[in-house]
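For this view, one protein chain was removed and the others were kept in their places.
Up next is subunit A:
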Amino acid sequence: MDRTQRPRSVLDSLGEELIGILTPVSICMFTVVLLVCLLNSDPSSSASFSSIATAAYSETDSDSPWDKLLGAFLNSLVFVAAITVATFLLVLLFYLRCVRFLKLYMGFSAFVVLANLGGEISVLLIDRFRLPVDSVTFSILLFNFSVVGVLAVFMSRFSILITQGYLVVIGVLVAYFFTMLPEWTTWVLLVALALYDLAAVLLPVGPLRLLVEMAISRDEDIPALVYEARPVIRDDSRLVQRRVWRDRRSSQNDDDLENNEVVNVVVRAEEEEQRSEISVPLIERSRPESSETFLEGIGLGSSGAIKLGLGDFIFYSVLVGRAAMYDLMTVYACYLAIIAGLGVTLMLLSVYQKALPALPVSIMLGVVFYFLARLFLEVFVVQCSSNLVMF
């Protein structure tokens, strides 16, 4: 190794950390796009997907655009309201120190997501490809997968790679189901969630900010599903002198993000060897049983690694998945926009040194670029290709 010969520059370690967070986000988005393309359900089947996000209005093909827009606004309002309520409930529970209950709930939610949604997607895939898998093998494999997944996100000391893998899988599963919402609802919902996220993290009365401040003041971890990149160990002591927000050993910030709620919390903790990846229960109204809370937000973990809430993964993937339902060109545009937004957010993180919402910048850029690509880019590219000017 030439480490002793050439000291690592800032660029090396910075790049490694960025890659550490960009890779799982990209894998999540890629998998959701793959699932969307493989299980290409026709638009009429989306009516069967009912969740709290379609409680106010179910989109049908025969409505006028204005009706659809209005319905989408109502749906988003209901969804964001539900998420707000759920997050305040979480804040209340955390305030009353029911941490054990929250952790158990999170484990239970993770199990339901992995078993239920994972099982459904596997069945859809088996159905689509007519794989001759028998039910005994299938149930054993699904059982194994879910139980180990629950252990991975529930236990604090587990293989980093496997925990990261399972968190990405949970993100993929939930995101795929969210892409089955009606189209107008999805877009309005994404914008509404980005605005909500901004408010919840930055306003002094925002629930996420309260949660983070309580966690800091108590020096506890918020039980939540948060993806933490593998900490980059540097030769110098720069890692220890990172700006931290809490001057303690155990600083794990896990946020619970409800499925309906996008919580962006940036958590930073000082360096220590503990990783904090606690799963948060997910709240999912689409299935009557489980509720889970996803956490969204970006921050620095206890060992100085970057932490990104699972809700961010989910909603980025929902955006890209919905773009995939139109065409792959919009997928490329949205992917680049989201990555650029994530980069901007990381830069802001290093400047401001506090919890930041990871959704707003990326979602706004993604939505803008989706509509630009769909309305303007496509016409241009198609004309060029059909006249053999480009591609």
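Heads up, the rule we're going with is that contacts are C-beta pairs under 8 Å (C-beta built on N, C-alpha and C of every residue); 3 or more make two chains touch, one makes a residue touch a chain; residues count from 1.
We take it that contacts and distances are computed from a predicted model.
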### Task
Consult the UniProt record of the chain that does not appear here and report its protein name from "EF-hand domain-containing protein", "Gamma-secretase subunit PEN-2", "Exocyst subunit Exo70 family protein" or "Nuclear transcription factor Y subunit C-9".
"Gamma-secretase subunit PEN-2"
### Residue among A:Leu124, A:Met214 or A:Leu348 touching the omitted chain
A:Leu124
### Summary
Of A:Met180, A:Ala224 or A:Val331, the residue that touches the missing chain is A:Met180
### Summary
Considering the complete complex, of A:Tyr95, A:Phe143, A:Tyr352 or A:Phe376, the missing chain is touched by A:Phe143
#### Entry: Residue ranges of subunit A at the interface with the undisplayed chain
1, 3, 39, 41, 45, 48-49, 119-120, 123-124, 126-127, 130-138, 140, 143-145, 147-148, 151, 157-162, 177, 180, 230-231, 233-235, 237, 239-240, 273, 275, 303
